[in-house]
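Before we start, here is the structure in question, set down as structure tokens.
Missing here: one protein chain of the complex. Every other protein chain is in place.
Order of writing sets the labels: A, B and C. Residues in every chain begin at 1.
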Amino acid sequence: MRFFSDNAAPAHPKVLEAIAAANRLDTAYDGDEWSQKLDGAFSDLFETEVRALWVTTGTAANCLALAALCPPYGGILCHKDAHIEVDEAGGPGFFTGGAKLILLDGPGAKVSPDTVAAACDRIRKDVHQVQPAALSITNATEYGLVYRAAEVAELGRFAKSRGLAFHMDGARLANAVASTGEKLADVTWRADVAALSFGFVKNGGLSAECLILFRTDLAEEVQVRRKRAGHLLSKGRYLAAQLLAMLDGDLWLENARAANAAAQKLASAAPQRLVYPVEANEVFLNVTEDEAARLRALGFDFYDWGPGEIRLVTSWDQQGDDLDRLASAIAAL
Amino acid sequence: MRFFSDNAAPAHPKVLEAIAAANRLDTAYDGDEWSQKLDGAFSDLFETEVRALWVTTGTAANCLALAALCPPYGGILCHKDAHIEVDEAGGPGFFTGGAKLILLDGPGAKVSPDTVAAACDRIRKDVHQVQPAALSITNATEYGLVYRAAEVAELGRFAKSRGLAFHMDGARLANAVASTGEKLADVTWRADVAALSFGFVKNGGLSAECLILFRTDLAEEVQVRRKRAGHLLSKGRYLAAQLLAMLDGDLWLENARAANAAAQKLASAAPQRLVYPVEANEVFLNVTEDEAARLRALGFDFYDWGPGEIRLVTSWDQQGDDLDRLASAIAAL
Amino acid sequence: MRFFSDNAAPAHPKVLEAIAAANRLDTAYDGDEWSQKLDGAFSDLFETEVRALWVTTGTAANCLALAALCPPYGGILCHKDAHIEVDEAGGPGFFTGGAKLILLDGPGAKVSPDTVAAACDRIRKDVHQVQPAALSITNATEYGLVYRAAEVAELGRFAKSRGLAFHMDGARLANAVASTGEKLADVTWRADVAALSFGFVKNGGLSAECLILFRTDLAEEVQVRRKRAGHLLSKGRYLAAQLLAMLDGDLWLENARAANAAAQKLASAAPQRLVYPVEANEVFLNVTEDEAARLRALGFDFYDWGPGEIRLVTSWDQQGDDLDRLASAIAAL
Partner (left out) sequence: MRFFSDNAAPAHPKVLEAIAAANRLDTAYDGDEWSQKLDGAFSDLFETEVRALWVTTGTAANCLALAALCPPYGGILCHKDAHIEVDEAGGPGFFTGGAKLILLDGPGAKVSPDTVAAACDRIRKDVHQVQPAALSITNATEYGLVYRAAEVAELGRFAKSRGLAFHMDGARLANAVASTGEKLADVTWRADVAALSFGFVKNGGLSAECLILFRTDLAEEVQVRRKRAGHLLSKGRYLAAQLLAMLDGDLWLENARAANAAAQKLASAAPQRLVYPVEANEVFLNVTEDEAARLRALGFDFYDWGPGEIRLVTSWDQQGDDLDRLASAIAAL
């Protein structure tokens, strides 16, 4: 019974069906009929014209976007616990050609205009110091907190005022908007987000993430970078079909809601143990080593986040029984 | 009726079945049971201990290997028509951090120890000129010619004598060995190949290629580079399962034989038009513009390779009727 | 008696005097009074507003310019014998982050609009092939040939028509214009050159070359790249002072004329042996191995360029006696 990561979950059956349905001869790379539909489908979803490029990982989506938004000699402001800093093996440095991540503090891996401004203001405006060129936030954050549209907009305004390109790592954006009920448009481009890594794999997909470019002028460059980085699959139709299946009937939203609901159930089992409010599908609990061992002895699997702290991640398919048993076990600690 | 590229073909049904069978919860990245079996399965296939890493594209496989085999300041000797030079958007330069491709001539995109030696000898041994560090060949070549084991061994010996790491782009290695009947071991590591990009997608796969490291000491570095380049998929089980399905019952060989046989049928329809001998699944024909137009008018789709030259690529699933009709049409030109 | 390279020559006494005169306390980096005068002095020289940045090598000047003119995923068209391809240790790949040099043929290392056009036209306009982004020429060329202003202008028009940035490696531009008597402005920015590596070290300087940006909008980026590449010397005043000394009284032109005259003297000693017309300060001669040995036995030092071919390079300070003796020795072969 794994609550280790939403990456461990299987793909949704409709995603598999879509792959099977795409299994016929078509143009290679992204010339196929499915890939050709992506721009339209995501433009509808976001209520504006976007360019939507499939990739196979969030790291690729994030790093391709950052390489287009930040020159090799620029800096990318992000939280010190951001996935791009902590868990992408230095990918941003590789894709950008050596750009620097400028790290920010803030509870729950959230950043605020104040912390961003303070970081910018510490940098001398000369050639000796790396000048910030982009701001990257994760929504929902690595600790499962959610930026509301108004918060993103405030950051977007600040970024604009300083000439910073604005990137959102949306590996769990589905969970974020499922949580707030806000519109995708409001939490992204209307808040000045230029590029979004829109995650689907953690949310019931199989191998397709989507890089959304609100700045459509970047598409040509990003397509070249995607190929150059070995991320232009020769049978792209199978990725595009997955994404279209996730959009169909708002499966992405349904899945995210299911995962969020599972997290809420766990959270309500022991509200006094929560390290952070549970706003998406991640639950961080204060438990002793001994308590963690007891949960594991019952067959539950999860991440030790830090001393006295565990992370539970719920998935779109979290089965009722397992979930109930874990909730009870937590409550009974 | 597409004879445009083997990338256009669908995936083999057994590959889809394997994906479906892998659709259950397991460890993320490459910790799952399928990924864990790859080293063993490919070591058996190659009759030696190898490390086998899934990736999603040949470009990624080639470039990750080259980055491990050649320092940023080194040179990679390859044919001027090699895929890494012509069709990977500068990927080798990106992955290696700026290494230089040193281009060789030779008919049919084949290189010989003589051309390699001549290129090496033109380079002054000083810090002003980029020194060669690796040799890369494609087997079967971009023109469908096949290196026999003895030829590879001769190149391997030369490479060794000059301290060059030896890489093989085996996007169509299956077709090559299906053609010669030689053993995979003989045409690779026994011939001093250090790293191989073993292609499966063109050969009935869906999205999984395999990077084979005969120099197993490189595995740790390559795994890091794979992650850093955004090529470590979070649900890697679906890639590993594809590869295992391709190995099962030698499906990879069966598919390659079918594609090769289809190419032979086309070749025998007009032997006098062949630009190169047909040794794998690619057929280059001398046809006039007018003749090409007539074939297209009959519904056949293919690549204009050069003035008066077309490329036909056959796939594992090339249907008998289409094939017969194309062969007849060619014969009737 | 070295005719090996103009790099072997000493610095002009006035350059040393200028260094000594600059030996007092001033602002570090390029904030000193000498560095601050460069833009003005070179703008006067080029009859237009330029930005002039000191660097210590031609490789740095070339590569910083190319990095600003070509994205990491772009291609730089240049002659196959260009210094940036042959003698900069892959520097362009390093500075640009992996851009590709696309090599052109042409006698005497000169390129023409036709060869450039042919190279461009061979490249498919898709994401698989590296698209050209810049054109780089060397004037005088590596074989001592000179582009006239009209030739450069023709190349500049072509580059513009294809959206290519235009770079000139002017390591020996002084010799070129000393030879033709044309104006610097005509052979550079009026011919659409965007950035120029203006060489001084081979021409009597000590350690200062000058990167001239006709596209002044690039200056901010290039200044950052210069620092980032370790090329912003902390006591820049000594470089700036050298350049100002070279401009003072047109010392750069006087030196170049002296070197050219020396080359002419050697050329006229054996016109029938010339591999190329002598238009600057390099003389390529057809001599047998035996003849070369005889020259060396007389104490002359030079480069074996190829089988039966030697290179003699003359310098600003070539002493009359040595020169006369070499001319006689050549005539007497």
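Quick note on the criterion: a residue touches a chain if its C-beta (ideal position, glycine included) is under 8 Å from a C-beta of that chain, and two chains touch if they have at least 3 such contacts.
Everything numeric here is computed off the predicted structure, so don't read it as measured data.
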item	value
Touching residue (missing chain; options C:Leu45, C:Ala60 or C:Ala99)	C:Ala60
Options B:Gly58, B:Gly97, B:Gly144 or B:Gly205, residue touching the unrepresented chain	B:Gly97
Contact partner of the left-out chain, one of C:Asn23, C:Ser161 or C:Thr288	C:Asn23
Which residue of A:Glu17, A:Glu47 or A:Asp87 touches the chain not shown here	A:Asp87
Touch residues of chain C, complete complex, unshown partner	2, 4-5, 7-11, 16, 19-20, 23-29, 55-61, 63-64, 88-91, 94-95, 201-202, 206-207, 224, 227-235, 238-239
In chain B, positions touching the absent partner	71-73, 97-98, 127-128, 131, 221, 223-228, 232
On chain A, residues whose C-beta touches the chain left out of the figure	72-73, 75, 86-90, 93-94, 96-101, 127-130
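Keep in mind that, in the parts below, only the chains that are shown with their structure count from here on.
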item	value
Chain with minimal offset from the mean of all protein Cα atoms	B
Label of the chain whose CA centroid is most distant from the centroid of chain B	C
Distance between the centres, which are taken as Cα means, of chain C and chain B, whole angstrom	42
Rounded Å distance between chain A and chain C, as computed from the means of their C-alpha atoms	50
Per-residue overlap in chain A, given as positions that touch at least 2 other chains	224, 227-228, 232
